[in-house]
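One structure follows; several queries about it will come next.
Shown here: the complex without one of its protein chains, the others still in place.
By letter and in written order, the chains are A and B; residue numbering begins at 1 in each of them.
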Amino acid sequence: MSLTARVAALIVAFLCVVGVGVFVAVYYIGSANQLPTVAYTASGGVVNVALQEDPQNNSTTTPDWVTYYTQDPTTKQWLHTTLFSVPAGTRVNVTIYGYDGCTPLRNNYWSKVQGTLGNVVTVQQFNKNNRPLGLTTTESLINSWATCSVGHTFAIPDLGLYVPVASPNAQNSVNNLCSNSPCTPASGGAYSLEKFSFMSPSQPGSYRWQCLIPCGGGFLNGNGGPMQTLGWMAGFMNVVST
Amino acid sequence: MSSAEIPLPAGRHAAEREQRRIWWLVAVWLLLSLAACLVIWFVWYPHLPPGDMTTSARHQQFDIAVLAVTAAPVILGVFCYFAYVLVVFRARPGDDSDGAPIYGNAKIQAAWIIGTSMIVLWLFVFGTVELIVPAGAGAGEGASPIWKQSGAQTVAWTPGTNDILQVQVIGQQWTWSYRYPQFGGMESTVLDLPVNTPITFHVTSLDVIHSFWPYLLGVKADANPQVDNVAYTTARQTGSFIVRCNELCGIWHGAMTSNGTVMTPVAFKVWATAVQAREKANGTLAALPPYALTYDPTVIPQLGKDLVNVVGVTGAPGYFYGPGNPVTP
Partner (left out) sequence: MAIETQPERAEPTGRGPETAGGGERPWWQHMGAHTGLIGAVAGYFLGHWLGNFLGGDFARSSLSDENDVAIVLGYSFAVIGWLAGLGVFNDLFLLMRGKPLPEEPRFLGQEGPGLAKYFRFTLDHKVVGIQYLYGMIAYFLTGGLFAMAIRTELLSPNYHIIGPEQYLMVVGEHGTMMMMMMSSVVLGPFGQYFGPLLIGSKRVAFPRLEALGFWLTPPAYIILLSSILFGGFPTGWTGYEPLATQATTGMDAYFFAFGLMGISMILAGFNMIVTIINFRAPGMRWSRLPMFVWGQFTVSWLQVLAVPVLVGACYMGLTDRTFQTAFFTNQLGGSSFLYQNLFWFFGHPEVYILALPGFGIVTEIISTFCRKPLFGYKVQVAGLLGVATLSFFVWQHHLFDSGINPDMRPLFMLTTELISIPTGFIYLVAMGTFWKARIRFTIPMLFALAFYFNFLIGGISGVFLSDVPADTTEHGSFFVMAHFHYTIMGGLIFAFFGGLYYWLPKMFGIKLNETLGKIHFWTMFLFFNTTFLPLFALGMLGMPRRVFTYARNLETLNDWVSISAFCLGASMLIFLFNFVMSMAFWRQREVGNPWRSRSLEWQLSTPPPAENFRRVPVILAGPYDYGVKDALPVADLDPPPGVIGSAYAPAARGPVTREVED
């Protein structure tokens, strides 16, 4: 083969290799940055965060995975992300819509509410027609082993915050769970509305949060799949300085 | 394979020069080794990781210092020798001749083999002694440890006595929690410990393999599901420490940390009884499974059935509660 042909072949081969490398790099770096971070700002000294957990989701690749959604405070849209930011040193009021049914914890210690203001959560159940069921209760422990009562948890271990998220109660949820995500109160599914508050730390940084319920269906110990993917059941709470 | 050497270069001067150079080499090596060993032992040893907070950490410090003192002359010897030969025996520019056809030297070979074997045997004996004496040197010894710590196994723990404090370390994806059987099996997310008390860690996992590594305590024990891995230590100084996970366990492995404090025994007892009382009062203790050395999270007596038989080992929403509680969407 002539010199130019050899040179051309070598350059082409090298560029192919580099191209593969760049594609790989862009693919996985890009995919991590595709998740939006929902920025919550304080108003009146408090910041209001809204999350929901669903029994399935609206993605095309893995529609059966359970997932969290985060609500954009300005557009009120439910975004399929688990990254949000709050200002430092502020009282954070969290509202979680629990649309998913119950699963027992692997370690029932996390049934106890820890790290919130007062170490309690308030729970109000709703039926599939968006009517309240019973009174709003204040719970310091939602026992996932005694009754069908906990859907997922919201835990920020670095802050000592461990909150069991109530599920729609058993009788209420028979064939009544929301089946089109992201669920809304009007979309026809029973849900539980849970609220709690905690103080965001004064030190800015990324604080990871996770669910402790083994809700990764089909995965060993229930801890695979959505449990180990950012944007589903694991995320970051970024604390930004005000 | 002859071991003949070529005749020495002409003249006794060259031979004497070579002999002198070799003595200088040995002298330099000895001096450097002495300096290194002194620096290692007196300057570095007190600050060696993992510190001196516990007995196991102190023994590891000592162990590493002795290893370093053994290794330093070896490394320096090889480096000095190479420096010497690379300078003395380099080919001068334009010199195309061959080197001396030395195929071997039985005495040197024998001396080397014997020397290295002795060093290795010394290291083995020393390492074994250092493993046995501190009751396993803080490493996880499995469910039936051979080298146990001294102390009294008691149901309730009293400060100021030789009672061993039992702590169960539960690793799960992706957080640590600790149970104290001598305090009713209460569970905590912080690892508080009393100083000057023999401590037995029972490390287990609820899902995949983790590894319990409180670095400053000089303890490392893998957490395996359905396995009780025992490690011993005794804290000698108060202070706080961080527990890290040392075995890759999934997405949050790098962030699976936990805090702990070593405090005075009386303060510890106060804390532990307070937590026990609080958890008894608010129903946490009742919600926990009875204390056991290992747990099968799919067997929940309150639910009256074996979860495994229903759906398999995978987690799945809701199927565990029987026909009265179906929760499929």
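One rule holds for everything that comes next: contacts are C-beta pairs under 8 Å (C-beta built on N, C-alpha and C of every residue); 3 or more make two chains touch, one makes a residue touch a chain.
What you are looking at is a predicted structure, and each value in this text was computed from that prediction instead of being measured.
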*With respect to the chain omitted from the figure, which of B:Ser33, B:Thr175 or B:Asn229 is a touching residue?*
B:Asn229
*Touching residue (missing chain; options B:Val43, B:Leu86 or B:Val155)*: B:Leu86
*Write down which of B:Ser56, B:Ser177 or B:Thr234 is the residue touching the left-out chain.*
B:Ser56
*Could you please point out the chain A residues that touch the chain left off the display?*
1, 3, 6-7, 9-11, 14, 17, 20-21, 24-25, 27-29, 31-32, 35, 61-65, 205-206, 208, 216-221, 223-225, 228-230
*Which residues does chain B use to touch the chain missing from this display?*
1, 6, 48-50, 56, 59-60, 63-64, 67, 71, 74-75, 78-79, 81-82, 85-86, 89-91, 95-105, 108-109, 112-113, 116-117, 120, 123-124, 127-128, 130-131, 134, 136-147, 207-209, 211, 213, 215-216, 218-222, 224-227, 229, 242, 244-255, 296, 298, 308, 311-314, 316
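The rule is short, and it goes like this: only the chains that are shown with their structure count from here on.
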*Find the geometric centre of each of chain A and chain B from their Cα atoms only, then give the gap between the two centres in Å, rounded to an integer.*
36
*What does chain B use to touch chain A in their complex?*
170, 172-175, 177, 187, 189, 206-208, 250-252, 255, 257-258, 279, 282-284, 287-289, 297, 300, 302-303, 307, 313-318, 320-321, 324-329
*Provide the residue numbers of chain A that touch chain B in the complex, in ascending order.*
55-56, 66, 100-104, 106-109, 111-112, 114, 140-141, 143, 145-146, 148, 151, 155, 157-158, 160, 162, 167, 170, 173-175, 177-179, 189, 208, 210, 212-223, 227-230, 234
